[in-house]
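The block that comes next holds subunit A.
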Amino acid sequence: MTTEQIVWSIFFSPLAAFLLICFVLRPAGAHGLAGLATIVGVAGALGASVVTFLNVLAVPGHELPLADYPWLTIGDLRLHLGLAVDSLTSVMLLVVTSVSLLVQVYSLGYMAGDTGYSRYYAYMALFTTSMLGLVLADNLLQLYVFWELVGLCSYLLIGFWFHRPAAAAAAKKAFVVTRFGDLGFLLALLALASVAGTLTINELFTEHKVAALVGASFLGVTALTWVALGLFAGAAGKSAQFPLHVWLPDAMEGPTPVSALIHAATMVAAGVYLVGRMLPLFQHAPAAMAVVASTGAVTALMAATMGLVATDIKRVMAYSTVSQLGYMMLALGLGGYVAAFFHLMNHAFFKALLFLGAGSVSHTTGTFDMRYMGGLRRAMPVTFWTVLLASLSLAGIPPLSGFWSKDEILATALAASPGLFWLAMATVLLTAFYVFRMLLLTFTGEYRGGGAAEAAANGDAAQGADAHGHGGVRLHESPSVMALPLVMLAAPAVLSGLVNLPTIPALDDFLMSRTVRETLEAHHVAFNPLLAAFSTGMALLGIALAWLVYGVKALRADSLGSALGGLPYRMLYHKYGLDFLYEKVLVGSLLYTVVCGLFAALDRYVVDGLVNGAGQLTRGLGRGLRRVETGQVQAYGLAIFLGVVVITAVAIVRG
Partner candidate 1 sequence: MVNQWVATLLAGRVPDWFVALITSTLGAVGILGFVLASNVLGVWMERKVLGRFQIRYGPNRVGPVGLLQTLADAIKVLGKEAITPFGVDRWVYWLAPGVAFLPALLTFAVVPFAPGAALADLDIGLLFVSAVGALGVVPIFMAGWSSNNKYSLIGAMRSIAQTVSYEIPLVLSLVGLVLLGGSLRLSALVEYQLQHGWFLLTQPLAFLIFFIAGSAELNRTPTDIMEGESELVAGYHTEYSGFKFSLFYVAEYTHLFAAAAIITVLFLGGWGTGPVLNLAPAVVWFVAKVYLVVFVFMWVRSTLPRLRIDQLMGFCWKFLIPLALLNIFFTALWVYAALSGPVIAVLNLLLAVALVVLWTQLLAGEEAGSPVPYVARPGG
Partner candidate 2 sequence: MDYGYSLSFYALAGLTVLSSLLVVSLRNIFHAALFLVLAFVGIAGIYLTLNAAFLAVVQVLIYAGAIAVLMLFAIFLTRNAMAQGNPPGRLQASALITAGLMFIALAYSFANSRWAPGPATPPDIGPELLAKELFTTFAFPFEVASVLLLVAMLGAILLARE
């Protein structure tokens, strides 16, 4: 196979699995084979990705020359279909396919016995296909198509258990909220098409295209800034950045592997990927860069604070994800291209691991509520140790992977903006605290009853057994098909930091492919041992605080919660009231009452008025004009000859 065929096979291999499931396995009733089909498809993609990665590695400049195919020509705008593979793409491919593969394997155990087993794997295959297509796209329109497909898969998978109202609502919420961001993306695309005349990513970075974008302006702001803000809006929706982050915690209603793959490792990273991809364009719009950076920092801190009080283990993960994505955005906003993707890669691994661990835990206990867990360390050693490693990595304890990438981001922030640096540093402390709060609540102390206790607390006997039918009576380690991926993910979660050590910046060199090197200003920041020591100290401080509160219980959590009259606690617990704001104020009052009222009025009086008016005008005219139709031919003849007279008179008068 040629290089190009291999690249295409990355895309087509999971697609083949999806089609196979949809059109062969499901109609044939062979639902059990769906998991195998997807795993084989994704494994094929992984293999091809590895080969592609090696190919890219071997090519100087780290870009594969690939042909593209004409698609549409609209005026001067020429659209084509094509794949682009450079170093960034190849890294993303590896991350996506490897995490995806492990999640699929894990799902074999997690989803076993679910009625929607083959449907689940069909969605997953489609998602993997779309995600790979998104990563591989060489132009923004194609990227947008897969972007939306990914969003669709997210919707379908969040609402996978659609019979649960909460899942259906969460799916709807995710879909609607990300649509807001995608509107910006679409507008940016249209602006690019009309101003720059191309949507091919690498073409957009050429000097005269940038000049054209800078030259045009709207409302006193350059088109480039608008485009950058539009793209960032899309990215913010997808990557759950403030204020569009509200959908991600709710998205945890989906199956846990879904959360691991889509809402932790890959899809939510798509926003970061988009901004990173377009960073050569963003860097010409300082205002947009500032927006990206500050949004990232604010999101990171805010999500971390909310993570402090969440009782649902997956929600803690979700806030953590939002927070870490904020880190990445912060890095990108400050020009830390490599740092962002370094962190993205590391995060994908350890966060997937955390999610899968949480899944494993809930699989055993029958609940996601940490208040009913505890003491699982002994019963689930594999889960405990892998999750511990991932947590340490997340907290940024050297020499785990999280430390290296987070430190790079912090260094970048310190160099660019002290204010944002301190926000990020505060987040480090909070991150260490909430992740160990989670760890300690789940794995230490006494077992607090699991799903049965939760049901009893809620006064609902029927919910005694969780969705998977596990009574949660006998604590046990998860089956090996679930434990194995945990172990396999633990390796990169620990080690992936090594690809970009301060002394051996291999990733750094690799990611700076030819195009990026030509178009992007280098923002390499030297390793700062002092900073590293400080941040590690902060992380350790956070861990120590968590230990004090939840480990030895030197500080009571209740008293902390009621500090300052309980106001901070309640504010955090209610997510700063954003959901209330959105649902009740924005949607309920503003949207329903004002906007919808306006549109309803518009529809009723203007649109209907036009339609009815047209009808009534016609009727009225007809009612009036039919009097002319006397049925007497002579009247018509009279009109004809009067017309002749008038025409003659006009001809005479006008000479």
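Quick note on selection: all candidates are chains of the complex that A comes from, given by their letters.
Criterion: contacts are C-beta pairs under 8 Å (C-beta built on N, C-alpha and C of every residue); 3 or more make two chains touch, one makes a residue touch a chain; residues count from 1.
Since we're looking at a predicted model, the values are computed, not measured.
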{"item": "Touch-positive candidate for subunit A in this complex, from 1 or 2", "value": "2"}
{"item": "Complex contact set, residues of subunit A against candidate 2", "value": "632, 634-635, 638, 641-642, 644-645, 648-649, 652"}
